[in-house]
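Take a look at the structure set out below.
Just one protein chain is left out here, and the rest sit where they should.
Let's look at chain A:
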Amino acid sequence: MYNDAFEEDDLVAEVELVAQARYSRNADLEDGFNDEVVVNQQPAAVQIPDGVRNFISFFYRNVLENNVYELHNVYDTSFNKLTDKYYTKQPWPEAELIAPLVNNDEVFLTLYRELYYRHIYGRLTPTLEHRFRSYENYCDLFNYILNSEGPVNLELPNQWLWDIIDEFIYQFQSFSNYRDRLKNKSEEEIALLRDNPQIWSTYSVLNVLYSFIQKSRINEQLLVSKKGGDMMEAAGEYGARPLYKNLGYFSIIGLLRVNCLMGDFVLALKMMDNVVLNKKALFARVTACHVTAYYYVGFAYMMMRRYADAIKAFSNVLSFLQRTKPYHSRSYQSEQLARKSDQMYALLAMCIALCPTRLDENIHSQLREKYGEHISKMQKGVEGIPIFEELFQHACPKFISASGRLDGTPRADPYQTYMKIFVTDIQNQIKLPTLRSFMKLYTTMGVDKLAKFLEMDPEELKMQLLVFKQKSRQIKWVSGDLLDGEYLPTSDLDFCLKQDVVHIAESKVGRRYADWFLRNINRCEDIVASLEQRA
């Protein structure tokens, strides 16, 4: 899961590795828990607490029976309860140790290992060995699902399927960042990395995601559900099964994310071509997936300067989260959801500062509470730039470089570049809010006079006006795919220049009668009803 403090943890892991006399494949047997097992030649099951043993048998039975309903509880609740009880500071028992309990069923053990490594990434520190082994485990799992003769007879809860894709990408992200920080690594480590370029390589990760999409024919299925047609034919043998369909669908969201992480925002949005972004979409069934999709869509829009569209995306998902708050505050993912939600508020704050728009009341009040001060500072001119930098740093995803470079040449951190481009853009428009506030007060004004008010050179002001004109128009989504849009005005203020005189026009929102009347009709009804009751 999301353990954003892995830089520190990596240092610990590196120290650990260096401290070991010889790098051996038995490294993880030195874990205190398993020492007893090695000494005691008895079946290792003896050292596993009873509760855990029962849990594993129960778990195994349900996987065999494809009992998705029970599995959901097992996966969502029981596993985490037992983790909190026994395994907060150490890994779960190795797959080999519990194998006797499950008849050495390879498929189950692969699934178990997925949880095992996810636990290590989430609560402990993965070593290079763990990273390699986890990658191989994913390869085993995906090979089984994709390359067996015919579709496999396995059903897993949607939450787990999403988490598999999500964690797979997370570990890839973690590995890329790890690989790019070569300074403190030992020669052996660097050699290992160099000898195994295919492990956690970008191509292999993309290959997995694209394979799921192709096998499940999810794009064809989505097209059919949008435009009509024969769903069974579109789905094919694999796509008709929920396991494949869901993995294909989640892989689309996964590709949205991976492309954003590598800076290809156009392709990221293109991936979502057939996905309709609304409440009824498939991704809405898994909250984490829902949130991830909107976060990356909004972020991609923001980096493409489509602030109005970004604002819409963020508002959408934030109001969804607010409405469903009581339902996910109990789940083990509530922490991550809260963090993602906060990041989206930060991004929303930046977009609102750049493109002031009316927001839904609830979102607006939440935003004011969290970032009200930030927003007013961001609109005050040059002093707002550090605020933009702070919020960007807080809310941006952890970018990665697509290809590794192991020869030790220094490399620009992609995050720095994105930050720089973003901030440069901001600097070009930082004086605009002040300009706007002055222009709102007048209908006509000479350029020289306005320049004096703003304490600017008139030539400078003319350039700012041209910039203002350009920034007040964006590509805005009207219909069609996410990348479509028309070049439309997004500001409520417009102007034109006649020689040296600025003519200003403001667009006003007329009184909204319908809403007012409807609300009062309801109130009137309530009053009448309560009067009738008393009578």
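In this text, a residue touches a chain if its C-beta (ideal position, glycine included) is under 8 Å from a C-beta of that chain, and two chains touch if they have at least 3 such contacts; residues count from 1.
We take it that contacts and distances are computed from a predicted model.
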Looking at UniProt, which of "Eukaryotic translation initiation factor 3 subunit K", "V-type proton ATPase subunit", "Geranylgeranyl transferase type-2 subunit beta" or "Molybdopterin synthase sulfur carrier subunit" names the chain we cannot see?
"Eukaryotic translation initiation factor 3 subunit K"
The one residue from A:Cys289, A:Leu337 or A:Leu483 touching the chain left out of view is A:Leu483
Taking the full complex into account, find the residue in A:Leu115, A:Cys289, A:Met304 or A:Ala451 that is in contact with the omitted chain.
A:Met304
Could you tell me which of A:Leu82, A:Leu223, A:Ala338 or A:Ala402 touches the chain that is not displayed?
A:Ala402
Missing-chain contact among A:Val478, A:Ala514 or A:Leu531 belongs to A:Ala514
Quick one: say which of A:Asp105, A:Glu155 or A:Asp425 touches the chain that got left out.
A:Asp425
Mind pulling the chain A residues that touch the left-out chain?
202-203, 206, 210, 262-267, 303-305, 401-403, 405, 411-412, 414, 417-418, 420-421, 424-425, 428, 462-467, 469-470, 473, 475, 483, 489, 494-500, 503-510, 512-514, 518, 521
